[in-house]
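Just passing along the structure, written as structure tokens.
What you see is the complex with one protein chain gone and the rest in place.
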Amino acid sequence: MKEAFRQSMAWLHTWAGLIFGWLLFAIFLTGSLSYFRMEITQWMQPEARLEVVDAGTAIGLAQRYLEQQAPKAESWFITLPDARQPAIGIMWVNHDGFVLKRLDPRNGAELPVRDSRGGDFLYRFHFELQMPYPWGRWLASGAAMLMFVALISGIITHKKIFKDFFTFRPRKGQRSWLDGHNAVGVLVLPFHLMITYSSLVIFMSMVMPAGILAGYGDRPQGFFNEVLPVSDAPEAAGQPGTLAPFGPMLEQARQAWNGAEVGQVEVYHPGDRNASVSLLRRSSDGVIYDPGTGLLLQGSSGQVLSATTLGSWPMRIAGGFYGLHMGHFATPILRWLYFFCGLAGTAMIGSGLVIWLGKRQLKHAGTAVLPFELRLVEVLNIAGMAGLVVAVGGFFWANRLLPVALAGRAGWEVNAFFIAWALMLVHAVWRRGRRAWVEQLGLAALLFAGLPLLDALTTDGNPWRYLLRGDWLMLGFDLAFVGCAGLFAWAAWKVRRAGLPKDSTIARRERVRPARTGALEAEMN
Amino acid sequence: MLLALLLCYAGWAGLCLSMDRHFLHVSGRPASARHRLGLRLGGWLLLGASLWAALPGHALGVGLVQWSALLMFSALAWVLLLPYRPRLAVWVAGLGLLASPAVAMVSL
Partner (left out) sequence: MKSAVGGISVAYRLAVTSRVLAAVFGGYLLASAASACLALLLPMTRADAVVSGLLLAFVVYLLAALWCFACRSAWRAWLGVLLPSLLLALVYALAKRMAQP
């Protein structure tokens, strides 16, 4: 009885994992990179290496800019700077769309940097998949649900989850791949479960409207007003009005929240008499992502209209999931750990796809030609994994190569990403199996190894100068690029080696070390 | 964080070596029942100690997240190192353990 259950779960794990496997690989890889999205943005706009200014200065500059540039907008959004994002982020919304800008904290003017989406492209891609709203999010959420099913069914299937907890046997072909898949899966399981379930929670009001409709029937907006009460701002009066300075308002919030800082300022109907200013707490303060703690002030006078804090347990739990997923509170070391856990998830998915194909390829080992379905999986594996890495490299290369003055260059950087990916797909179809892997991984290694050089040639920075300046961000990127290049080169070498006849690859030393290793390995199995 | 990391890693080492197959792989000799019990107990105690080391100086939520992250990272580091360099893996655990009182005095 139990065997049949485990077998059905094994079947489910195999197929649930495959269906969106390549999509999930892309989501996990770009998602992992997103933990450094602000750093990536800074790298991609190297012209401005900025210092952080205090909130009072920043808000003053933002207010002045917005009052000059967008006095009649429907709403303003101001993101106050911090160590990871030293520029002042502003956005204004009109009936025909929104405009995003970043201001130089030194003078309040637009940041004189090259037009680029920076790390935000990778961040948005990982949950919107470059698809029109809201379809990308629905697809990503669907993939997340399948990921959840694959995780749980995988746990159920893994019979010896405790016995094999520490087991990893390299150099044994398919066995090693499975051990590796289990290792990155089981040892990092808390992260995988958290990241998957929290991704469902993040879009839960979109994908599961039934609950909201049940509670709020004909007026679902009521739910959002209750959950995010600070957004229930007064309507426009239709008469002009002036805004009080925002600086003292920040101080009011600081006092109301025991010294906690404001992260986001939202202004509704700024030119109107009934303008209101919503102050939201900075999200890096604690684990719980708390959009509910806010202060709503009257725009013209700074008088408090309403104040809310996150109280109830369900809201805390939802906010906790959100916060854990985003990791805004992470210090640099923890951020790197988040990144490595994400890469472990990526490796878990990738190794699963390799195992899926490898098992079935064995059955066709005699024939030179794979049946169509397996060939399809092979092409998708290569293009979806090695090809994606090449695409990321292409994205960074485009950022350094495209002329700064080129119109629409931000869009062209993104295009470079997808063009590179598409080319890798064509390459994977054209070149058979192993060769395609080696060539794409080799190309990825070349691209990433070339980035520090490209950076030195196209900007006024280079690793030595970064070291002297103490610019750890830029230096860190150069080191990371070289590290990645090494990893891809090693992977390409391993794949190539695995394809060569056995004897030519065994080093002389290994051939002369017989009995003892054999006995120990027999014991371990 | 360093102290918690060293304790986690040593804890995983203890729990792992309390299993026959891994003890055999590392030492070439089977483990006695006393060894196994001692290693298992020691391993759990070290993991508990790592939690105690990870919490101070942070909000509870943040401390717990950091501890989980260190647990996962050190477990993966141990498992990936073990088959290639078993002696080195154990030495790192041992040295980390020896260094931890000093690290504790500096950081806590």
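We call the chains A and B, going by the order they appear; numbering starts again at 1 in every chain.
By our rule, a residue touches a chain if its C-beta (ideal position, glycine included) is under 8 Å from a C-beta of that chain, and two chains touch if they have at least 3 such contacts.
Model, not experiment: these values are computed from the prediction.
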Touched by the hidden chain, restricted to displayed chains:
A
Which of A:210, A:365 or A:468 contacts the chain that the document leaves out
A:210
Could you tell which one of A:18, A:52, A:93 or A:145 touches the chain left off the display?
A:145
Which of A:138, A:177 or A:223 sits in contact with the chain that's absent?
A:223
Using the definition of touch stated at the top, determine which of A:317, A:362, A:376 or A:426 touches the missing chain.
A:317
Subunit A positions in touch with the non-displayed chain are 5, 8-9, 11-12, 145, 148-149, 152-153, 197, 200-201, 204-205, 208, 210-216, 223, 226-227, 312-315, 317-318, 321
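Simple rule for what comes next: only the chains that are shown with their structure count from here on.
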What's the distance between the Cα centroids of subunit A and subunit B, rounded to whole Å?
30
Partner subunit A, residues of subunit B touching it in the complex:
1, 12, 15-16, 19, 21-22, 24-25, 28, 59, 61-62, 65-66, 68-73, 75-76, 78-80, 82-84
Complex contacts: residues of subunit A adjacent to subunit B
163, 165-170, 183-184, 187-188, 190-191, 286-288, 320, 324, 329-330, 333-334, 337-338, 340-341, 344, 520, 523-524
